[in-house]
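Scroll down for the structure; my scribbles are underneath it.
In this view, the complex is presented without one of its protein chains, the others remaining in place.
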């Protein structure tokens, strides 16, 4: 009986106390035609040793070489201290900190996390996390609709430069609440939104404009002008940003005259391993005025009976366990352990370290794309400033080239044709600080060879 | 400045307080011709990310297939809980528990370890570890010479069935103290010591007899009779045992009429990874009468000022930091963290679990050697009972076969010819509980192929 | 002792230098207008300071690894450490989510096998691992119910029926899916009030959300009758898997008649709660809802594993996140499920139930008022301290706080809402009978302390890092981030 401590003697004693003859008797309220279905499709249990062997074999089979894939998840160096501490039992096996006195470790950590994220985003407040970047955008849209009391339309403007997976998730989540996502077409030459394009919505009732920075193509949007346009038109601004980038780029809190209203995004770059797609965490920050519309856990600092500083979950009246069908969201469990890791990561790096990481990522991507552009059959796709990710255009469809290079151990970027047929020849490439010159050489060689043959 | 927290401002403030202009001024007592040698042979520092990449590459290059090597170090399943807890900072980064009040965690753990090892060995007392099995035998020899007050000879009988590396280490360590190790030849057919052989020392002044169980060849010695012979002749008995085996074999405390005097050995099988040879730990237990002659740390249970139970290092008067040149040993730091792991390992397994592990190891080795013996060109070398390790004899020198199979990813046992030319064709093989039937098939196939060619 | 904020430990210019590139890269190609003007407010500390600070903070937490944690409805059982270490093998950790399926067969195989096992143990047709928490699983389930009716053009169904004892996520989820919530009462015997249910069910019923065993800790005996009633009215049944641990392998929601189920893998499959996540809310799908299964889902074809997308499930409700769900959590659940195996799963339910019934019996014998004393406890049960509140002046909340002092995490207090002064107690199968006895003794001790001096109990806790906190101040004078003040 793995993980069950009961000895035969324990069982006898317990059954006697309860006054039944067998454990099965405890299930006598279950209709008899339902009980004990048998589970032929489930294999016999194995020991830890056996499953360890299997998992080691499976994991070893999955190993791979250099990674030039980004597109929403980034391979960064994760300091060893991050996960050695995060997986301490006291963080790993604790529940949501409802009993504040017995959870000051987690609570103070979240308060520190909120402070760091607010600082990084230049915003007033942060929550304690959402599931991931995609669902964070969905929550931000719902929040914007609640918070923008002047708007009744439920109309959200979403440029086509926003991560398409985020848009998909948002559509799934907000689709049944009378909200419409309207696409703003970007400039095909620059891969960014022209403020001019927005003029067609001048004077209309728009709840919010979404701005992703850097955008899906790695391009920098004119966030200042876009923000000003939106706020002048009564729309809130939802910023979707890469947190690493915020070490060097203008943070949402400083966009336009007043700053963005909500900032959200994917927290994975902050110390979370790629891990085949999760768990990551979504972050969300907002202006003070909107705090009570923010979904998810929020921790506040207060004092105890003796006047000592302490931390507690606060504004719980927004949440589902109190407010039920009037809650700001149905979110309950969020991504606590990921926040623990991110908090430790940010503490290690600080603003200075994060700047260096961001800078190195950008420099590596610049170096990479300059090298790639020298290959016959490769060009750079969009003009204008970018950050740490960039689109290259091949002389043939990108998807087969991507698959071919993957079989040679090189993850050659993201084939953008998956979401837009017009970009069928394009690859979104990224070289983080983990990429070496030798990695770049390998990519350049592999791509050169692949393109040397006739398309 | 990795790991150094000083900011420029900190440095200025500190230098001002000390009253010097520069850090170099703090070295003004060092003769000027010695200072700042420059270190051209040492490379520039690298970041954690860079060294992580290198270590991952180096470790990956070392990976290997099934292991039929034992010969003093055994691949057992190590439960994940063992090292996840052992590497907690509070164990990992603590010092030797001199300040008892601030070290109750480590001290209680050692007391529990002592209890477990005493129980496993059937002995009265245990110390808190020595370096490894080899140096533990050396310390046991020194201890026996001290403890056997009737003997003045410093003569120790060591059968040739004792691990030869242990004998080498012991010779190095005790060689300058007037102690002689005299070899007892084993029976060439059985690979074990005949009690008859010892008769040649009847009536002589012998300080101690060493008995390894199971012995270097995996064979079981007649420990009962050997012990009785030794003690009747005024010699102490030093048992060298595999702790896993003690779950199923008669423990030293029950050998002969009175039990062995000292039990020692290699603790690695108890939750310590193979790790290319270390760190492991040596264990040592003894009878109550000899406790004050035992080297190394010992923890005792006592009470505090308020009568509460507490734990502390005790009998420190034996040790070098108190007794200096009269100490029982120069040992200071031992293998604390390994003891932590072993204590957790033994707690998880308990007597029942350890019995199952030992049983499975033995059954696997039996299965393996029966399969191997069916191969043309392979025979079993020694008659008589064995435990979990066994000698096979090839029709040709074993060393080249071992190297050849290793290049195919199979560690085919230990070539005994390295220590005894007469065993040039012999391999000492072992199959622990981690070995699967598929692993055995692979070994059998590889060996069959290797021997199919003419020698 | 008080632990400074990490910010207060810092000094300008300090950071963990081993952790970042040695040099600043040139960013001149990014025009100044896009560049950050002022450094973000961040900690400025050394690596040792970080390690020490967060190690010390961790010690201020109760956790399964340090304390008995009988938090009702949360299934705080042992999280095997192997699940953690095996899910964090480099081959899994370093894999990019956009890497091709061909390079991740080991990873995908684990997920596929997990899907199969979960489908089998819940009696459902298929499983999607996409939802990232129980609440997202709930959302997916109700969204699928809506997609089902929509696909049939059955657009008059506007209501979701929810028992009054349900978890708060249930009504919140129904609203997120555009439904009105119709609450029905719990009968005196703990089961759903059938008369009220019959009255509530009708052509406007999209579905019903049930937890079984319910949040009052008993098995809903007329579940088959309920299923028939709802199905006949054209509605569907949603199973909230929060309490699945109570019946794992003993009874299957699919056999009860449920059309969709979410499974909190961080409860029943023992992945860590992590101080508030990440969870995983896998969805089990019955025949009716198969076309609407959320994506992605792992498929298998000719021995090759691959991600199924909208191409394979054109009527899917869609994607719930940017990638494929909380993969690392799913790997942990897979390892756990494999170690349990067929018999192990059934034993989870059996021993969780044994522990709960034993603890309930013992508390009852000590004079505590058990809610629904005539019923079997499932894996959890309720006691009401209404009597103690009235006679001694100490509330369920006071007991909860004093338990912390005695080394026990408090049970869930004041939920479900319909039981006054209640504690919802879930011991789980991984605790020993001795620890259960210790908990009983602690409850008796506190009652005795209250008899001697109720203010003493009301002042608890005393031995925690802080005493009771001023929550009103926390909510009124919002202090949500460090503002640069000295410590």
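By letter and in written order, the chains are A, B and C; residue numbering begins at 1 in each of them.
Methods note: a residue touches a chain if its C-beta (ideal position, glycine included) is under 8 Å from a C-beta of that chain, and two chains touch if they have at least 3 such contacts.
These figures come from a predicted structure and were not determined experimentally.
The shown chains contacted by the absent chain are A, B, C, with contact judged over the whole complex.
Among B:153, B:180 or B:250, the one in contact with the hidden chain is B:250. Across B:262, B:331, B:368 or B:398, the residue that sits in touch with the chain not pictured is B:331.
For the chain left out of this panel, the touching residue among C:434, C:448 or C:477 is C:434. Chain A residues in contact with the hidden partner, per the touch definition given at the top, are 1-5, 7-10, 47-49, 56, 79-81, 84-85, 89-90.
Within the complete assembly, residues 1, 9, 11, 18, 46-49, 51-52, 55-56, 59, 64-67, 77-78, 80-82, 339, 407, 430-432, 434 of chain C touch the chain that is not shown.
Everything below uses one rule, namely that only the chains that are shown with their structure count from here on.
With centres set at the average Cα position, the gap from chain B to chain C is 46 Å.
Mean C-alpha position of chain A lies 20 Å from that of chain C. Rounded to a whole number, the gap between the C-alpha centres of chain A and chain B is 48 angstrom.
Among the residues of chain A, those touching two or more other chains are numbered 47-48, 52, 77, 79, 85, 87-88, 433.
Those residues of chain C in touch with two or more other chains are numbered 13-14, 16-21, 45, 47, 51, 55, 80, 82, 84, 86, 90.
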